[in-house]
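Yeah, one chain of the complex is gone here, protein chain that is, but the others are all in their spots.
== chain A ==
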């Protein structure tokens, strides 16, 4: 178990331990930093496949920090982590397949236009 979060509940003795919030604010600054970086790319880079790839990578970074730290998944047992992640990987496959399909339909339509 990670040392930064006490999952075991403190016994109710009336004494309240000091908050341990350093890791929360660290994650917060990472999320704000990545969002700021995304805005830099929106305005300083021309749209294109490379820019979209950068956005998707930064989004996955943000998702990682939210799920791993805020939702605490990083500190769960391995079998639970995989139970959540493997179905999501299948969705990535669906996304890629249907975007490809959309592009194909687009090229098809342009023949008639």
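Keep in mind that, in the parts below, a residue touches a chain if its C-beta (ideal position, glycine included) is under 8 Å from a C-beta of that chain, and two chains touch if they have at least 3 such contacts; residues count from 1.
As a convention for this text, contacts and distances are computed from a predicted model.
A.B. asks: Of the candidate names "FtsX-like permease family protein", "ATP synthase subunit b", "RNA polymerase sigma factor SigI" or "Cytochrome c oxidase subunit 3", which one corresponds to the UniProt protein name of the undepicted chain?
C.D. replies: "Cytochrome c oxidase subunit 3"
A.B. asks: Can you list, in ascending order, the chain A residues touching the missing chain?
C.D. replies: Touch with the absent chain occurs at residues 5-7, 9-10, 12, 16-17, 19-21, 24-25, 27-28, 31-32, 35, 38-39, 42-43, 46-47, 52, 55-56, 58-59, 62-63, 66-67, 70-71, 76-77, 79-80, 83-84, 87-88, 91, 94-95, 98-99, 101-103, 105-106, 109-110.
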